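After this line comes subunit A, so read on.
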Amino acid sequence: MRFTTKSLILSGSMFAAALAFGPDAAVWAQDATFVMPSDDVGAPSYDPIRGTKLNAATSLIYDRMVIQDADQSFHGQLATEWESSDDGLAWTFKLRPGVTFHDGEPFNAATIVWWVPQFEGTENAFMTAAIESVEVVDDLTVKFVMKNPDPNLLSNMASIFMGIPSPKAYDAMGADYGVTAAVGSGPFTLQSFTIGQETVLASNEAYAWASDLSENQGPPHIKTLTLREISETSTAFLELRTGGVDMLLSVPTDFLPQLEAEKSITVGTLPGTGIFYIPINTTVAPFTDIKVREAAALAVNQKEILDNLFGGIGSEANNFLISSLLAADVDPKLNISYNPDRSNMLLEEAGWTMGADGVREKDGTKLQVALWTQNGTEFKRVTEVVQAQLKAVGIGADITVFDSATINDQYRKGNEHQLAVRSYSWANADIIDWFFAGSRLGYPNVSMWNDPKAEELNKIAMTGSRTWEERVANFKAYHEYVLGQFVFAPIYQPVQSYAYSTDNITLPKTIRGTRIQSQTIVDITVN
Partner candidate 1 sequence: MAALDPIKKAIRSPRGAGSAAVLVLVVACALFAPLLAPYAYDIQNLPGANTEPGWTHWMGTDEFGRDLFSRIVYGARTSLTVAISAISISVAAGLTLGAMAGYFGGPFDRAVTAVVDLTWSFPEILIALILIAIIGPGLQSTMVAISIAYLAQFTRLTRAQIMALKNETYVEATANLGAGHFHIIFRHLLPNALTPVIVAGMLATGDAIILEATLGFFGLGAQPPTPSWGAMMSSGTAQIFIAPWIIIFPGLAIALTVIAINLFGDALIEALDIRNRLRSS
Partner candidate 2 sequence: MDSAVSAPEHDLVTITGLTREFSSGGGLMTPRRTMRAVNDVSLDVPRGKVTGVVGESGCGKSTLARLVLRLLDATAGTVAFDGIDLATLSPGEMRKLRRRMQMVFQDPYSAIDPRYTIRRALLEPFQVQGVAQTAAEANATVDELISMVGLSPRMLASFPHQLSGGQKQRVGIARALALRPSFLVLDEPTASLDVSIQAQIIDLLEALKQELGLTYLFISHDLSLVRYFCDRVVVMYLGRAMEILPGATVQPRHHYAHALLDSNFEPDPTRRKVITMLAGEIPSPFATIPGCAFAARCPAASDLCRRERPALTDLGGGHMIACHHPKD
Partner candidate 3 sequence: MALLSVKNISVTIGKLNLLDGVAFDIGAGEILGLVGESGSGKSLTAMCVMGLLPRIGGTITEGSIIFDGREMIGLPDAELRRLRGKRIALISQNPMTSLDPIIRIGAQIDQVSTLHLGLSAEAAKARSLDLIAQLRIPEPEAIHGAYPHQLSGGMKQRIVIAMALAADPDLIVADEPTTALDVTIQAQIIQIIVELVRDRQLALMLITHDMGVVAQACDRVVVLYAGRVAETNSVEAIFAEPRHPYTRELIRCIPRLGQAPGSLKGIPGAVPSVVDYPTGCRFNSRCGAAEDLCRNTVPALERKTSGLAACHFSEA
């Protein structure tokens, strides 16, 4: 298999090295405080199985079978090697020996046998939906028997929701699990969790099974790590600036220029995992007309937004997927780019003529549409610029700002929204299914897109692929079709930014992984 990795020997040698430097590491032992991404604020629990919202500390408490690097390659964490049968109907994982949970319970094949069925009936069931059953090959080898081929299995296994809890603790605690305590096998143990406020973690001194994405193969250098939740980004920024915290795991792009001006603060970026886009409600006039949809999509000046709102950091989004995904590599003709002339032409063709006030009209109806957005500086900014850009082609837009919890309620009504500015964060092509499948009308299918052809392409992409290559091709086809229907307008693909105080902590030279997670944090040293 292409992604099979052998890392046992390497990690063993690193373990020895860590032992050798052990006493020194103890001297360096320090505390650190990080701020979680503001999107993570209010995550109610550390229950990866039932939770629908997990925060950045989850990857520190739980190990996963595999983790993914920035180049999308997979690396073993609790699994050391894996392979899939040619027909895609069986996956075999070799498990890392010597791993124990924080409560001392051993990690082995029995754990996996217990773990996979736990997802049934939860919101996260889709993650393991393709797995028919788990068979024990030996104490450290399991075989997943698949219902259907799922080339996406590894990607799912690398998801944050695939952190494996201690079965004993999980069963014992019932509904309290993840709220009052969380037991995993990760580099940190949960000391306290105050929802919406902070999570205090302590170094798991027994930790010796870091992935090969980490240099440090022993316990983390940081002995006590506090992860704070701060919803107001400017407050978080000020905390970093004044040394109240050591690192912001995520920084809104618009803060980057301010942070870069600070001497003792270093800002780093990782490839983005999502895009900003405008879902277009295809069931409400005037967007029932594809020409109007296209015109609206072409009115969005991605470059202007990129350059002026995000200081050129990140990239324009011209389709629905992040550019590191192969399915994003669509026929260039289908990519949606700013084209005001065509936009105006399409609107003329659709019968909307320019009115005196700069808003088009047709049969006495103004081309005045609702543009929804949610609280949060980035959203409001992008929305305001989009409003102005739509106005430039004669589409008047009335903004309504909702709080993020209410807005989903509003989408569910299905017929009140027209345009909205949204973003997602997901490094897999199946996000197209999530947002455009006919089974999820209202929310998350905000575009209310329900088209037989799309459904067919969706089915093929979701369940009809046996290999990764097939899956890429199927999703690309699905993606291209959706693009051509102008059910959304792409805007911007952000990068992930983090910032830290160089006075206080030192990060490894290269940051591995798709985001700042355990593989990087175990390498961070406190100055």
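Going forward, a contact is a pair of C-beta atoms (placed from the backbone, for glycine too) under 8 Å apart; a residue touches a chain by one contact, two chains touch by 3 or more; residues count from 1.
On how the list was made: all candidates are chains of the complex that A comes from, given by their letters.
Because the structure is predicted, anything quoted here is derived from the model rather than measured.
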item: Of the listed candidates 1, 2 or 3, the one touching subunit A in this complex; value: 1
item: Subunit A to candidate 1 touching residues, read off their complex; value: 232-234, 237-238, 252, 254-255, 257-258, 261, 304, 307-309, 375, 377, 380-381, 383-385, 387-388, 398-403, 406
